[in-house]
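Incomplete set of chains, arranged as in the complex.
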């Protein structure tokens, strides 16, 4: 009989919550004890997540009724989570937060990017970053984990090996593209199908919030834009960088291979031709991979590319992977789905 | 140590072949011994199926080099499989065919729908139909299995309970919609992205080939049309039927509930409202479910609806499910992925 931990999910009717449910219901070491939704309390979880019909008979419960669990996944909105965190910490020995509220260590930076002061600055230092590729060691004994943003995850994994090896100049441009699920399940005039379908919407022409997370993790000076593209899931980032003097393609290969050789969820994708020569989120829906690749321009510039599913590796999957690390389970546990092609 | 059978896949570089690979590589009782591709022999399977990067290091082999295996999955083109079937039968004790060549029992019907005489009519009677919901008993000891067509699978599962219970008149209209992966991986001027994107292409306004399979399985007189819609994966059928005298919604509920109560891969989806009130392939990509539902019009008519992923339940998944039945393994083995939402 395998070890089992009891898990609770706060904000389980949202898109990240739905992916947490899908992944945890299939995880051999986890029992989903409670999934909260203020709006849908008492109703079947398949009301919000029709893919789970017949997979579970779980119903949403009101957040107030949540009882202690072994691990609590918090998928509450940005800027609302910080006020509720003390309560969450009282409910579980391990809290995995998927909001933005505990990602940035500096409350002043948080305030600048989120337009509101941080109300629980004392707690900021206690969170390990739920990105095992960079913070595996810290995660092994963390009690509080904050999963980075979806675009930040992609950009950090694209940039980190080159930055750490000193192969790129510190000023980088991150051009991110994202599907519509990134804005969540809430309806509004700008995200109707008729308005959003087929759009190339530059919703953050400069200074996207994830800029701060990327800078924090890599030490680089980041200028970031974000465009909504025609997709529901998926994030792709192109990092436009300059190589430091003398650095070339071989150096990049060496740095990325060394860094990611043993990573279960990072694949190097950097071929010279073919439709799949560089990372594309099209084939990553549902998978926990972050594909990373690069190309040089022969004149001292390079483009570093990464792609992932924003709701999986950029959210729920990163959270489950972090839990696996924390508990010492094989890191792929519950995360084996490889993605589909074609799709 | 679980039981393991050695499997071969013929035609493994196609879309059905790719799904067979994905499913069998994740199946605890199967070892993929060989995947053939005349065109890509010697190259990694991820050349054709980029979702399998890092998941396997299998390479394609030439069909001529295929050695005996326990089970052979044949995913060769329609009208070419019948000539190769004797060879396939010599290679494995169990052959699961995914072409159309052994679906119809009457060679005259085959000739009418496929425009070519059947060259192996003697073999037709030996194949069990790879649709466990209707033919589970035959499958438990079958050595030759023919998986039905994707649209046929959906229509048969939509119609069978009502037909068997005598609730519908025998003349039915089947209006099928399909994604572009149904036409396979071969490029042509009609299936470029620019031409096919956003199309509502009535490619079979009358007499679609799957008509014959549906008629054979249900005993109904079927008129079938098929339209290509904007999707890569997914099939949906609407069966426009008339209820027999006195039959109503309750009778339909009873018939479908009884028939499908214990089916692991058929879900009844028939609500009165909501965006997910009836089956929609959108949430089924990668899953082996066939969702089935219905609605009555209060004037003696009804619409029976079914949806599935054409490459999974309508192809590779149906084949694996049939293998599970044949070997006595739990039917869900290797087929647990529930699908994604939103996607």
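Read from first to last, the chains carry the letters A and B; within each, the first residue is number 1.
The working rule: a contact is a pair of C-beta atoms (placed from the backbone, for glycine too) under 8 Å apart; a residue touches a chain by one contact, two chains touch by 3 or more.
What you see is a predicted model, and the numbers here were worked out from it, not measured in a lab.
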With 2 copies placed, total copies in this complex: 4
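In this section, only the chains that are shown with their structure count from here on.
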Cα superposition of chain A on its sequence copy chain B - rotation in ° rounded to nearest 5: 180
Interface residues, chain B side, partner chain A - complex: 15, 18, 22, 26, 49-55, 181, 185, 232-233, 267, 269, 276, 283, 285-287, 289, 291, 336-343
